[in-house]
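Note that one protein chain is taken out, while the other chains of the complex remain in position.
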Amino acid sequence: MKIAYEISHLLAGIMLVASFALLYQQRVGAVINAFAAQSITLALAVAWAAWSEHRPDLFITAAIAFGLKGVVIPLALRRTVERLGIHREVEKVVGVGVALMVGLALIGLSQALVVKVTRGTMGLGRDELALALAIVLLGFLMMIVRRNAVTQVVGFMSMENGLILAATGAQGMPLVVEVSVAFSVLISLFVFAVFVFRIRERFDTIDIEALDRMRGDRR
Amino acid sequence: MTRDLVVQFLAQGAQMFLVLLLAPLAVGVTRRVKARLTRRRGAPLIQGYLDIAKLLRKESVLAESASWLFRTAPYLIFALTRVAAALVPSFASGLMFNWAADVVALVALLGAARALLALAGMDVGTSFGGIGSSREMMIATLAEPAMMLIVLTLAIAAGTTRLPGVADYFISEPLAVRVSLALSLGALVIVALAENARIPVDNPITHLELTMVHEAMVLEYSGRHLALIEAASMLKLTLYLSLLICLFAPFGMAPASAGLVGWLVGLVAWTAKLLLGAALLGVWEVSIAKMRVFRLPDFVGVAFVFAFIAILLAYLSSGDIG
Amino acid sequence: MLALYASGAALAVLAGAAGLAILARGALRLVYPLAALAALALGAVDLHVLLTGDVLTGSLPIGLPTIGLRLRLDSLSAFFGVVINGGVLAVSVYGLGLDREKDLTPRVEPLFPLFAAAMNLVLLADDAYGFLFSWELMSLSSWALVVARHTDPESRRASHLYLVMAVIGTTALLFAFGGLAGPAGGYSFDTIRAHAAQPAIAALVLASALIGCGSKGGLIPLHAWLPLAHPAAPSHVSALMSGVMTKVAIYGFVRIAFDLLGPPAWWWALPPIVLGAITAVLGLLYAVLDRDLKRVLAYSTIENVGVIFVALGLALAFRANGFTQGAAVALTAALLHVLNHSWFKSLLFLGAGAVLHATGRRDLDGLGGLIRTMPRTAIFFLVGALAISALPPLNGFVSEWLLFQSVLAGPMLPQASLRFAVPAIGAMLALAAALAAACFVRVYGTAFLGRPRTVEAARAHDVPLAQQVAMGALALLCILGGLLGAPLASVLAPLVRTFSGGMLPASGSGPTPFSLVAFDSARSVYDAAVIALFVTIASLVTLVVVHRVSERRTRRGPAWDCGFPDPSPATQYTASSFAQPLRRVYGTVVFGARETVTMPPPGDRSAASLQVTLVDYSWRAFYAAPGAAVLRLAERLNMLQFLTIRRYLVLMFAALVILLSIAAVTT
Partner (left out) sequence: MIEAYQAVVLVPYGSAVLLAALPGYRVGAIANVIASAATFAAGLWLLVSPQLIGDYAIVDEFNVVFVAINTLVGFTTALFSASYIGHEIDTGRLSPAFLRFYHAMFQAMMGSMNLALIANNIGLMWVGLELATLITVVMVGLYRTPQAIEAAWKYFILASVGISLAFFGTILIYLAGQPILGEGLPSMTWSLLQAAAVRMDPAILDLAFIFLLIGYGTKVGLAPLHAWLPDAHAEGPTPISAVLSGLLLNVALYALLRFKMLVAGQPAALDPGPIMIVMGLVSLVFAAFMLYQRRDIKRFFAYSSIEHMGLMVFAFGMGGPLANFAGLLHMAMHSLTKSSIFFAVGHVAQAKGTQRFAEIRGLSVTHPRLAVAFALAVLAIAGLPPFGVFASEFLILTTTFARQPWLALLPAFGLLVGFGALLLRLQDTIFGEPVGPAHRVDASSVPMVLHLLLVLTAGLYLPPMLVGWFRRAAELLG
């Protein structure tokens, strides 16, 4: 059992690193790559959990994670990016350095929170929970330090990766598969929305700053 | 018993009659003193009576715009003043009518008369009537708070607001000369000057339009109406004089159950004091000049300050505070 | 019990009238007759209870769950009921004279009975919910009445301010009752009476009650809505609001401070006394400087409310020191003044309504000479004016006299602060009385006396009979109330004993049954009847004598006016010029009044002008400033409506992180 734990722990760690990569990356393409990497790691983690805990249904989740978020969506996003011709750097709200600092602070926060949990009171290891929490928070951070819609979508998806990680980590939690399916639907909606708005040309750019021009009650 | 009542009634009647009778004389004395002090011979002492008689003989001219209020006001004013005068103990305290109202009510009665006079002043709709009424009412707003404080002092000292009671109290202890009472005496004098439209508040003999207060209000009156108004103002002066007397120099005043002799003594004393007061008023009036209307607050304010200090002293002399 | 049913039926009639008027325009004319009948019935019940002194209680299964709607009609509510229904009755009779085509509108008539019913319900309520429910209903219905002339932006502004202030007051009362009821939520009054509140809570409750009732009664600085709202309503409604609704506010304060809050502490007296005295003086200073007839009346309402609060405060002070007789005198003064004010203020507002109806004007400087064009109204108004100026032998003076007596007893209070407050209060009350006289001489002199200043005033005509009857009845009450002060006081004696612990000397103790005695007959007596009798005798005698001895002839001629009379009515003293001396003396201090005269140079024929500027400091401090602050803050915050989605996400993220850190640090 030890080894199983070590491996899942390792994978979770890799995902966290990937989140940092997301924060760190300058170019949209690179961001997408980093996300793909994270998703694939998640797929591995889930698959490992399915194998080691004999919960075959989780393989579905793993498959979705790999297929949709590891392959399809990154490709789709790439095409979008090419279409919109945004190879330029993504303009950020704060510098990378600051973002990384905040990220570290968030990890510290999640550690501090989880440390208070008395050991062994839950099915999930404390540090694994801490990692998941950190990934979620980092995803959220990603959403708010980037101005560009694609990167924000990516941020949301990595947040959701954290969720799935936690969910699969929680041994015997029902509905995980269903929820992961639901989430993938949600994400596709996200991407789809970006597409649709682009195609319909209702918004001349997908830069969210410009996306909400009217912002209610200005009329 | 019934005889008592009859006597009492007669006494009261006599008092009312005497006050009415002596009022013009008092005014005459004041005028005479003023004349003499200004090296004039002056009118005879009975001039007040002659004036009223003359006015009664003349026909009265009403302005076209005068309403019924203008004509009825003089009678009411005269009646109110007279009733008020009847409330003030003159030669004897505790006459049968004295109990009917206390100082507060007395002031209010005079206030009613004043209000009617002011209304009458506005009735014809001339500018002078308006001047007079507005200034009269303004002066009243200055005088009444001071008056209230004086009454409060009396209430603290004598424990009553009924004039006979106060008078009896001061008779019973004639040596109750207190600083607070002296102060409230000063205050009351000032109030009396203001209420009776005497110098320096108002000049009773002027007809220079812009300085008139009382005269401006009655400008439109003539004949019998004017006579009544004049009589009323004379009464009012007498009333205030006897008020001062009964509060601050009650000696000689006959107590409630004095016989005929006591009353006669009181009568003599009162008449003397009354005329003396009138003379003093004359002296005062020649020795000071009329003030501008808007300096009056300062003048009457003095009365207010006096009265207030008087109360604080009364608290002190009445011992514990808090 | 039967009486309770009767009043219930009467209330139902009122509600029915409202319903009818809403449904059918034809039914509008039914409103006033029905309202009059209902008021008559209610008044009869109240009078019965007041005289017999028995307490009616009942409860309905509505209102708050488990508490239900408690009803209770004790002598206090009965007394105020008499006040209210008297007013309602008079106003309804006045309403009968309204012009069916022109005056009856579906914006006023349906709400009139609702308003009346709400006021009665406040008195009947015996639990906090019922009380506040009907209290707020009262405000609401009167709000709708104030905004009846809705196309006029001024009346919209007035109604807005009115309802906002009313709701502020209700909130304060909510707090008061919350404090009284306690955390357990014992909202029914008998539960509240059962346990007295702790001093700290009591202080808060008293403050809230003062704010709540003061804002309804127009206690300065909570007054600003009153002179706007009362005149804005139709005149007979103004009469109801000013003459009657303010009394409901008084009732609320009495109910809380004298009944529910338990035995008083002496310092409870200070806030009502001080605020009341300030209100009395300032209210009249506003009044004497104002030129709008109805607004002047509204301001004088403020003054009277102030006077009543002073009396209540003194009663509390005396009672707290166990000096029950003083408490009795003060409380009697307060209650009698409530009654009297309801009479002459209703009378005056109805008179103002008559003037407004006849001339279409409210500005004093546009009136004049009405004593000839509408003689009856003039007489009634004169009675009201003299009564409100507290002149004997009218009713206003009775309560004023009692109040002064209680002030004069003030020095007997042990607490230094109270003893030193008393002379100041007395002086301020005297000032208020003198100002009242000045104010109403001014009003009557400019509106009714002199020569008409406008065509409308010249063409005025007297009002229909019903309205004259209403005013006449009230005027009669003012006179009778003045003469029969002592008997009235003895009627109130049981009520006063219940709430002050003491009572006035029995009416027999005076020389005559009509003589009003405070403390004992050796201390102070006022016998209105005898005085009135003597005045009448004296004036009649004088009349006879003078007519016997004097020259009878009377000639009509042009006014003398020191030799140069001017036919133009513009040469008369106007309301503004009448106010000038008072403005110079008091206005400069209180309102920072400044006069700037611009005199054209010699030879220049252009007109000279006099500019008068007044500053309403209380408005600035308590209304303008907070209002502006709210709007400014609203503008600042409004940018939060226009953030980008990302920024909203930042807010969300911040909230999350903050909460998480809280969780992290707390152990």
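Per-chain numbering from 1; labels A, B and C assigned in written order.
One rule holds for everything that comes next: contacts are C-beta pairs under 8 Å (C-beta built on N, C-alpha and C of every residue); 3 or more make two chains touch, one makes a residue touch a chain.
Predicted, not measured: the structure shown is a model, and the values here were computed from it.
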Among the displayed chains, the hidden one touches A, C
Per the whole complex, from C:L137, C:A196 or C:I278 the residue touching the absent chain is C:L137
Given the contact definition stated above, which residue among A:F20, A:W48 or A:F140 touches the chain not shown here? A:F140
Since one chain isn't shown, list which residues of chain C touch it in the complete complex. 61-66, 128-129, 132-134, 136-137, 140, 147, 150-151, 153, 156, 159-160, 163-164, 167-168, 171, 174-175, 177-179, 181-183, 185, 187, 201, 204, 630-631, 633-635, 637-638, 640-641, 643, 645, 648-649, 651-652, 654-656, 659-660, 662-663, 666
Residues on chain A that touch the omitted chain in the whole complex? 113-114, 116-118, 120-124, 129, 133, 136, 140, 143, 152, 156, 159-160, 162-163, 166-167, 170-175, 178-179, 182-183, 186, 189-190, 193, 197, 202, 211-217, 219
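Operating definition for what follows: only the chains that are shown with their structure count from here on.
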If I count C-beta pairs in contact for every pair of chains, which pair wins? B-C
Report back the single chain whose CA centre is most distant from the CA centre of chain C. A
Taking each chain's centre as the mean position of its Cα atoms, how many Å separate chain A from chain C? 70
Any idea how many Å lie between the Cα centroids of chain A and chain B? 99
What is the distance in Å between the mean C-alpha positions of chain B and chain C? 35
Residue positions on chain C within touch of chain B in the complex are 368-369, 371-372, 382, 386, 389-392, 397, 400-401, 404-405, 407-409, 411, 414-417, 419-420, 422-423, 426-431, 433-435, 437-438, 441-442, 444-446, 449-451, 511, 515, 521-527, 530-531, 534-536, 538-539, 542-543, 546, 549-551, 553-562, 565, 569, 571-573, 577-582, 584-586
Chain B residues touching chain C in their complex are 56-65, 67-69, 75-76, 78-80, 82-83, 86, 97, 99-102, 104-105, 108-109, 111-112, 114-115, 118-119, 121-131, 133-135, 137-138, 140-149, 151-152, 155-156, 159-162, 165, 207, 209, 219-220, 222-224, 227-228, 293-294, 297, 304, 308, 311-312, 314-315, 318, 321-322
Chain C partner contacts - residues on chain A that touch it in the complex: 93, 106, 109, 112-113, 116, 137, 140-141, 143-144, 147, 152, 208-209, 211-212, 215-218
